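With one protein chain removed, the remaining protein chains of the complex are shown where they sit.
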Amino acid sequence: MNLQGDRRLRRRRIVNRLAEGSATVAALLAVLVLGIVVWSIAKRGAGELSWGFLTKDLPLFGQPGGGIAPLLVGSALLVGIATAIALPVAVLIAVFLEEFASPRVGAAIQLCVDLLNGLPSIIIGVFVFGLLVYGHPQNGWAGSVGLSIVMLPLVTRATQEVLRLVPTSQREGALALGASRWRTVLGITLPSAAGGILTGTVLAVARAVGETAPLLFATSIFGRTIEWNPGHALPNLPVQIFIWSESDLPEDHARAWASALVLLIFVLVTSLTARLVLARTRRRMG
Amino acid sequence: MSAVPMTQELRGGRRLRDRFGDRLLLIVTSAAGLGAVVLIGFIAYKVIRGAHLALSTFGLPFVWHTAWDTNKNVFGAAPGLYGTAVTSLIALLIATPLALGIALFLSELAPRSLRLVVGSLVETLAAIPSVVLGLWGILVLGPFLADHVEPWLHNSFGFLPIFSGTPQSSGIFVAGVILAIMVVPIVASVCRELFLSVPPELEEGALALGATRWEMVRGVVLSSSRPGIGAAVILGLGRALGEAIAVTQVIGAGWFIRSSLFAPGDTLASRIAGQYQGAVSKLQIASLFYLAAILLVIGLLTNLLAQIVVKRFAFQRTGGS
Amino acid sequence: MSQGVTMPPMRPVDVAVRQETESQTHETVFDIQGLQAGYGSNVAIKGVDLEIYRNVITAVIGPSGCGKSTFIRCLNRMNDEVPSFRHEGTILYHGVDLYGDGVEPVEVRRRIGMVFQKANPFPKTIYDNVAWAPRVLGLKKDLDERVEKALQSAALWDEVKDRLKRSALSLSGGQQQRLCIARAIAIEPEVLLLDEPASALDPIATQRIEELMQSLKQDYTIVIVTHNMQQAARVADRTAFFSIDSDEDGRYGVLVEYDETPKIFTAPSDRRTEDYVTGRFG
Amino acid sequence: MSQGVTMPPMRPVDVAVRQETESQTHETVFDIQGLQAGYGSNVAIKGVDLEIYRNVITAVIGPSGCGKSTFIRCLNRMNDEVPSFRHEGTILYHGVDLYGDGVEPVEVRRRIGMVFQKANPFPKTIYDNVAWAPRVLGLKKDLDERVEKALQSAALWDEVKDRLKRSALSLSGGQQQRLCIARAIAIEPEVLLLDEPASALDPIATQRIEELMQSLKQDYTIVIVTHNMQQAARVADRTAFFSIDSDEDGRYGVLVEYDETPKIFTAPSDRRTEDYVTGRFG
Amino acid sequence: MLRSPFQEELDQLEASLQEEGALVLRVLRGALNALAQRDVELADDVIAFDDDVDRRYLQIEQGIEHLLALQTPVAIDLRLVLAILHTNLHLERMADYGVTVAKLTKLVADVEPDPLLLQSLEEMGERAEEMIRVALDAFANRDLEAAESLVELDELIDRSNRRFVDRVVEIVGEPGMREWALRMVVVSRTLERIGDHAVDIGEQVAYLLTAEFREFTDASHRG
Partner (left out) sequence: MLRSPFQEELDQLEASLQEEGALVLRVLRGALNALAQRDVELADDVIAFDDDVDRRYLQIEQGIEHLLALQTPVAIDLRLVLAILHTNLHLERMADYGVTVAKLTKLVADVEPDPLLLQSLEEMGERAEEMIRVALDAFANRDLEAAESLVELDELIDRSNRRFVDRVVEIVGEPGMREWALRMVVVSRTLERIGDHAVDIGEQVAYLLTAEFREFTDASHRG
């Protein structure tokens, strides 16, 4: 009885090793790139960061100093409004798709949601420009609508995914108890999905807050002070980073790095926690 | 326990609220669903509507004309199409094998404890805003490639026209690499989901037949997810085609077609993004809308393609036969 | 004159065997006539005539795909949830046509509870699992008592009374299934439909469910679908055997034989039943 | 002197009962000594001593969680795939320590095939399902013949010979399970391990699998885990009963009794076995 | 722990068997009394009463069939079912023997019996009753020793039977007694057979307890 295998098996084992090695190297490379990106941004941006940088108005052109407070406020407003628009609509679409739609209608709407998801964000920018800006002054509303179109399919898909995780058997269980449809959806299905919807929304926020293209035509020409009125163009982080990055001035580059660091920290922290929570939810719900 | 039922009650009565609630929920949600359809249509309409002037002025030849002259008011899309195609191609060539490796590592090889960590890190790479990545690309990656990688490529493969020309810190090649970095996590995470969705029973089945892990992966995991991998790559392609900001930052802007990859260039998206402030004439704006329309069509087509592939794939998985 | 021993008239010997369900003494709960049901253009069952009696356990057995689930899901209109579902024929429930005009499926399901193959507790606490439906249906008075009573009827109270606030998902498979039964009982249905309630459970948990069914029989009319013939033999008073037939309508299930369980397992009248229960098939 | 009828020495009466497996005439395939296995710090089975004989069907029964799957997966080192798996004791396979130095799990699994509870055909054609492993293992000669032979041994050939190029997923559950058996057979293993191979199948498909096992017994040594005691009774020559014990190591499975199947089901020696097979537990 | 419906059915079946045993004892006592007192009416009662035993017998048979068809008993449960099945047969047979005695009684009711022989028949009858009781108790109490003791009790009956035949050979010459004597030979043999059946019940008890079937003595080499 020889359980050690023959020459052939030894060769197969070497191939196996090689394949496993390459996959591992690829994964390491990805992690390495992330590390380099984060590290270089942190290295260059950390020096500029200060309390003043976070709380002051934007610098005058060509002047040193200044801060990014208007950008933080503007981005928060833009994303907040976008979330308020996208979240309810997205949840409703997801509920329709998962609970009511007939296969045909469902497939059509699903396709539209997927197309929205794959839509280049610059097109959304162009669309919003054509719809809300062309012929008007730039304004925050338009930017928020653009971001909400970015968020809509993300939240929809996330919601759908958790709704799908709620087993059919549970809906059947509720219906078999004599509960009506809406009771079942509101009482059993959505509560089970709430956590997932929340994390999905957080992920969408993390994505939207860094989106530049939809804002480019809608709210890219703004003042240097804090602006609370969405009727006006709202200063915001991504567009300003873009502007600074295109600049030739080293101090603008420094500001860009620091702002990028702020944005990056926010995005990484939120999306990482949301992802961890999501992974836990998924595991719990099977 | 209740006695013989009162037949009346079977016919509802107090259930008015239930019926009303059901109706209401159905109406509201289906309205929202309809909204998604309307939105897509509206976007297409608006974009094409905006391009109306350019469409009527240049017609279809716009697509293969190369000029972008604001003074003479002649515009064409060809250089952008070329740039889009080449940058996307570079991105996919780099990203696909890497993404597959990562996905395999995450789904089949890594110990469970490492999976979550590495997986989250890879997804985090996708979460980096493109403007930030572009900033890094223009200030860190571009110079690095220009100093180290491009000269090596030039020296080794300079006989190929694509590697001729002088290395530069911004240009098509750098844009391609940045796009690759953006695409890798997308393709990797879709593929990982795909691999994870290969039922563990199948994998056990292969191992129980005396296959090595790699043979199992090749014979069961990869082969059963091949169409899905195709769809994932197409999804990545969609992302690469449409990415505007980061590309704008690193591509160096140039509306011409050069054989060298090191030369600056433009993609459809980067041209639109790059001209956001400078547009002077209505025709120029309409031409930008025209570019957007082309991009929209390409984007929709790739997405549709991905959908179709996935459909076929689902069909194959469930064995409709 | 006989002394020593007299032979008194013997008292009637009380039967040592399972008490036969005398259907004539049992009220008819479901009266099913000419039932045909299917999905889209496919016929799943055809020409089913059947009466189901009160406080009797009725088992439905038959080969896979013969329409057992389709049949049982007609009884509480669960099939309404399948868009392509079609049916003909009548199902009278205590004389009322279940599919008649104005009959609310929601109300039907409240009266005719159902438990599924895979235990499907809600991801709520044990208490809330049982209390949810009564709350929704407005039976909020004495809710605690109601929950306790339901859990007791489902033979689960002793095992969970100290952890009512724990998640239902922390229970074992068998306990989860009993919880689902408790949940169904909590709204005081008249009938319990069980679609292979124990097929995912191990023998011990299965036995507990079977014991539970026996004790629930006092208060409920029970219909159980099962793959496990021995289970039908053990628990059911009456057994309906479905088989697959085919003609130009395709392959569909038909009711072959419906009788007292002992009859089905000792002396079935139909050859197909005999072939099935003895394990000789096609 | 006796005429008319003589009483010739009677020929030995040939026994009308199942031929008892005479273990002494059967070669030992697995010799398991002091096997303890578990996951992380949890012990799943402990102190298992057992010999498994050649061309004999050995059934493993016992309550859920008693470690049946853990046990059977030790026999072909499938448990190596579980990172936290730990074991002690020895498993000799034809005298060779399965977990010994230099033993390749890959080679072990080739020789000791396994079929799982859920049929797991690859999403390939029927033909490729069977041909895949031989190809990988380099047994490419006469592949068509090999595939046909395997399908024939698995009693599936007649049903699929006209559609070898169709997807394996188009087969019914029972056919899929037989395909998995064919797939395992195609690389000519010496042992077949079956972990609840029929628990997801209906009675008809189950019966076919059982018949198949009987015919495979000629060529293979078969070990089957089953929840269904009657299945063990019907198909197995020998039966091992595992039960759950507990001490300071927590709850773990132990081998309670291992004997000829008729013995286990008519006159088990251990009280726990008797309680289990007769349905009196806990 | 709750007794399962199956266990309850099994218990009921066993209880029913014990009741059948009690009926058999009544049949036998009745037959013996009728014989001793030449009471034709009582003999008729005994013959009629056997129908009750038969009914009980059939019910137990049917109960066993249902149990086997519906409950798939194994191991000790199966042995119990089979032991009940066999015992039921033996009891029914014993009752039939009681009827045989009653019928023979009727045939010779007008003949003055030989008191000595009658006395010895009564003794054999008592022994048979004793054996039935021992057998039933051994069953009820799962008492292997008691079951095995039946062999010795049977020895006694066998011996009585042999002595009885010898004695009959002596008196059968008297013409008035001829038929009576011939009939009584059969009665004696019948009582002896009852003993044999009691031994057989004992064997069933042993089978139930030890899971091995063995004949206490080889029936064919008996009396």
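A few notes on this one:
The chains carry the letters A, B, C, D and E, assigned in the order they are written, with residues numbered from 1 in each.
Just so it is clear, a contact is a pair of C-beta atoms (placed from the backbone, for glycine too) under 8 Å apart; a residue touches a chain by one contact, two chains touch by 3 or more.
Predicted model, so just to flag it, every value in this text is computed and none were measured.
From the options D:54, D:149, D:234 or D:251, the residue with contact to the chain not on display is D:234. Within the complete assembly, D:207 is the residue of D:177, D:207 or D:226 that touches the hidden chain.
When the missing chain is restored to the complex, the residue among E:4, E:72 or E:160 that touches it is E:72.
Residue in contact with the omitted chain (choice from E:19, E:126 or E:215): E:215. Against the chain not displayed here, subunit D makes contact via residues 1-7, 10, 13-18, 207, 210-211, 214, 230, 233-234, 261-262, 265-266.
For subunit C, the residues in touch with the chain missing from this view are 229-230, 233, 264-268, 273-274, 277-280, 282. Where subunit E meets the omitted chain, the residues involved are 47, 50-51, 54, 58, 61-62, 65, 68-69, 72-75, 78-79, 82, 85-86, 89, 95-96, 99, 165, 168-169, 172-173, 175, 178-179, 181-182, 185-186, 189, 213, 215, 218-221.
Quick note on the criterion: only the chains that are shown with their structure count from here on.
Chains that touch both subunit A and subunit D are the following: B, C.
Contact with both subunit C and subunit E is made by D.
The interface carrying the most C-beta pairs in contact is the one between chains A-B. Inter-chain centre distance (subunit C to subunit D, centres taken as mean C-alpha positions): 35 Å.
Inter-chain centre distance (subunit B to subunit C, centres taken as mean C-alpha positions): 52 Å. For the pair subunit D and subunit E, the distance between C-alpha centroids works out to 50 Å.
Counting partners per residue, subunit C has 106-108, 111, 207, 230 as the residues that reach two or more other chains.
Shown for subunit A are the residues that touch two or more other chains, namely 12-13, 180, 183.
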